[in-house]
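Take a look at the structure set out below.
The complex appears here minus one protein chain, its other protein chains still in place.
By written order: A, B and C. Residues from 1 in each chain.
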Amino acid sequence: MAINVTPQGQQHVERLERVWTERPGLVGWLTTTNHKRIGILYFFASLAFFGAGGVEALLIRTQLIGPNGHVLSPAAYDEVFTMHGITMIFLFVIPMTTGAFGNYLLPLMIGARDMAFPRLNALSFWVFLGSGLFLYVALLQGHAPNSGWFDYVPLASKEFDPGNNIDFYGYGLIFNGIASTMTVINFIVTIFKLRAPGMSLNRMPLFCFAFLAVAFALLFALPSLSIACLFLELDRQLGFHFYDVAQGGDPLLWQNLFWIFGHPEVYIIILPAFGIATSIIPAFSHRRMVFFPLVALAEILVAFLGFGVWVHHMFTVGFSSLTYVYFAAASLIITIPSAIQIFAWIATILTGTPVFRTPMLFIVGFIVYFIIGGLSGITVAAIPFDQQVHDSYYIVAHFHFVIFGAAVFPILGGMYFWFPKVTGRMYDERVGKISFWLTFIGTFVTFFPMHIVGILGMPRRNYTYPPGLGWSLLNFIESIGAYLLAVGLVLIVANLVVSRFRGAPAGRNPMEGDTLEWSTTSPPPPYNYAVIPTVTSPYPMWEPQDREADDARLDRGEGVLPEGHQTPATTVQDAQLDEILAMPPHSAWPPLLALMITGVFAMLLMHHYWIAVGFGAVCGMTLLAWHRHGVEA
Amino acid sequence: MSPPPSDRMVWFAVLGGAVAWTIQFVINLGFTFAQCDQPIQRWALPVHGWEIGLSVVAAAVTVAAAAASLRIFLRTYRLDHVAEVEREGRGEAPPLGRINFLAMIGLTVNFLTLMIVVLTAIGAPLLPVCQQA
Amino acid sequence: MTGSGASERVHGSDAPAPRSAAAQVAAASVAARRRSQPNGWWGMALFLCSEVTLFGTLIGTYFYLDFDAHAWPPAGVKAPSVVLPLVGTACLLTTSLPMALAARAARHGRRANVIALVSGAMIVQGLYLALQILLFRHDLRDFRPQATAYGSIYFTLLAAHHAHVLLGILLELAVLWQVATKGLTNYWLIGVRATALYWHVVNVLAVFVVLTQLSPTL
Partner (left out) sequence: MLAASVVVFAGAVGLLVVAYLRRGVRGLPFFGERESVPEGMVLVFGIGVPLVALVALFGVSDVYLVKQTSPPNPSTTAMTINVIGHQYWWEMRYPGTPVITANELHMPVDTRVNIVATSADVIHSFWVPALNRKIDMVPGRRNRVLLYANQPGEYRGQCSQFCGMQHAHMAMIVFAQRPAQYRAWLANEERSAMTPTTAAARAGERDFMNDQCASCHYIAGTPAQGFIGPALTHLADRTTLGANEIPNRPAWLAAWIRNPQAIKPGVRMPDLGLGDNAIGQLVAYLDGLH
């Protein structure tokens, strides 16, 4: 987008403004198909769920602050730790990364004006919201899932869990999976087809590589989870026998299916963090990432190898050691892409001239914690060691360093980093730094002692523990750390909320960022760019001649595409201009369809199968209407 | 570079090893499950024999893919140091830059998948077939 | 070609901007000039990736349970009969040809051919579905999914594929209706191509499903 707009350029801008004006008010938000608005909706929804999951975490730590705690009843504790896991993974990290960051930034970074399927994009948000509320209705009713987010059968079978707690889980995750599948299909097509002309694969920002990897991983991992949940519900509702060993089923079938999804999931959670890190580090180090192709490769390869390691969650179920070796081999080699990234980041910071502002601090914290989590990860890839610490607090420590330390820190850093772009105002740097140190120290104090307490033999998922086993002090420290961490997180939110209204104006590129989104105004206009940007490198903002070319083309009114919601589509590999797409404007169908789908699952849950079929039929008709009133291009 | 390598060749160079390992992995897994996870032995499979055979094939394919990517890499590298431009993330113009970029990716991917294939091949025959771990 | 070169041509003559909505000629010319697959095609292709994985999981489950079992199929259940399923699948496979031709006709804007070819394919697919439903009900009389794990996976696997056949037929109905009423607009031209792609994959899946279903006998 042009940096300085001349009068001739201005008239083109005004035309775009007219074409892309959005509906005002609530209706505007309900029927929007603008990727930035949808991103913001995702952001607030998943932030709310993060709050809920955080409260659950604090309840857990309060319960365990001392031996024989009785803040929660055993039953309540089981529901709380289950919902904590489900919330943080399915309702916070994934929607926050793919939903909020991906939706808002991806089209901007590739120089597009929207996602490939804007209405599908809206639909996946509303379906995600439906599934989240679906699961939380369960908690409010006191029927929340209660056999862990891993939900092992037979504990989760009708015989041992007769209530509808598990049905909320089974249906809820299928429901949630629909939303994620739609999102990732949208992402992949967007990245394949909507890159600005000239942005061939080797000129694509690393952020996009990370999200491409995430999208593919989710696309191939989710069916396994959906099938596992389908089997579970068939067993529970219709008396099938997939998991019933008495009738030729196998409880380990669930574990296999679940972890075929569950391990790629771990990388799905961490990869967006890599993407955010790879866009923050160059900006603050004032240099390009060291060894660009290798970093891009590492992001893709992690997602791929992640499918070959799932049984390392099952090293104690008694498979043959031969089976385990196949997985141990992959589990060890998969650390190499991560090592490549870590040292590429470090080398970039080392050889650049880094400025340690708040986002950068979070990234450094992320690197430190990712190394800790990664190293403990290697130790549990060693089968004999894993068989000792498996299902102990050592594992809890390991994956919290990976998931909280390594996945959430970049999210927090990214919030600070892109806050000026989204709101047009700066956050408070001093408060930002304080909030970083609070979260950093809090995280360490909360999760590091868990390694020790785990090696001392404390199993996971215990609602309490007896005194005199040497666990009490460590648990006390962990709980204190958790409160510290909570304070830090609240401070971050406070900082952003206050800055939203009081912050200094940010301008276009307050972070000296290197990707396209920094070339447009903050916040960006509905059409993102007045001219479809020129791209000749993965760091477009560091190619001044291209930005000047944009100015010139705006004056000539070239590549403005002012008639209708238009964006160019390009070829998949080399991004040569292929056609001009007309994007659908606002639409009421997505929220409506999402409502119908919610109806289907609600009715399934209440065993009104015929009504559910009715809702299904209505969904079909809604889809017809959707396509009848589809835009014509 | 005359003529540029066909897309089919480039993508084999990138994905060959990955696909080979996937197939080796799935078949190996099928064998141990079939052989070990049943109360009564319905069939006796030559698991170790199959493993070695598979590993050899997988390794061969991976090496072939690696060789392909090396060849493509060198052919593109000779031309005004595209590789350097790519390594530094300056984005040489496609298709040349993109092909060189993919070739570098292919080299690494095939190297790492070859490692997994080899580790599996070394580790597996040393262990009894159905010994519960 | 360099990026700037590309974007200079954003308004160039070879970049077809959409004209009035239902202009079939324009649609056909866009289709003719396209150098890569359109978004709609990619969307369907990726959706099908997830469907293929889904069936991979189902088939994997079938054999996982098979490997677990003392006897497969369990005592009291006779191994599936081969002839009808194979014949049915063979007929279904033939429908890939008319669908492929329909996609081609659509790209050349031959609306009548599209309608004829798709309806022709749809009739065969409908007959296939009818046959499969009969067989399904017949099997249900022999053994039930609630009886053993074998029954559970057997019927789930088949039901999943039949559901996909049904969905495909519904897709075709929608496409036929729209193409008949609105013409081969760009939107529905891509719709035809996506539907054809869907059917190719469903047909290939049919082969794997039927081979799995018959594996105890074969």
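FYI, a contact is a pair of C-beta atoms (placed from the backbone, for glycine too) under 8 Å apart; a residue touches a chain by one contact, two chains touch by 3 or more.
This one's a predicted model, so the numbers in the text were calculated from it and none came from an experiment.
Partners of the chain left out, restricted to shown chains and counted across the full complex, are A, B.
Only one of A:Q11, A:Q141 or A:T379 touches the absent chain when the whole complex is considered: A:T379.
Screening A:V13, A:L294, A:A582 or A:L604 for touch with the missing chain picks out A:L294. Of the options A:Q10, A:T62 or A:T335, the residue whose C-beta touches the omitted chain is A:T335. The chain omitted from view is touched by exactly one of A:G142, A:P162 or A:P459, namely A:P459. The omitted chain makes contact with chain A at the following residues, 73-75, 78, 147-148, 152, 154-155, 160, 245, 250-252, 287, 290-291, 294, 316-318, 321, 324-325, 328-329, 332-333, 335-336, 339-344, 346-356, 364, 367-368, 371-372, 375-376, 378-379, 381-385, 387-388, 390-392, 456-457, 459-465, 469.
Counting the whole complex, the residues of chain B in touch with the unshown chain are 87-88, 108, 111, 115, 119, 122-123, 126-127, 131-133.
Just so we're on the same page, only the chains that are shown with their structure count from here on.
The central chain of the assembly on a C-alpha centroid basis is A. Centres computed as Cα averages put chain A at a distance of 29 Å from chain B. Shared contact sites, meaning residues of chain C that touch two or more other chains, fall at 1-3, 64, 68-69. Contacts with at least two other chains are made by residues 203, 536, 574-575 of chain A.
Interface residues of chain C, counted against chain B in their complex, comprise 1-3, 63-64, 67-70.
Put simply, chain A touches chain C in their complex at residues 116-117, 120, 181, 184-186, 188-189, 192-193, 196-199, 203, 219-220, 222-224, 226-227, 230-231, 234-235, 238-242, 244, 247-250, 253, 256-257, 260, 531-536, 546, 549, 553, 558-559, 561, 563-564, 566, 568-572, 574-582, 620, 624, 627-628, 630-633. For chain B in complex with chain A, the residues that touch the partner chain are 7, 18, 21-22, 25, 28-29, 32-33, 36-37, 47, 86-95, 97-98, 100-102, 104-105, 108-109, 112, 115-116, 119-120, 123-124, 127-133.
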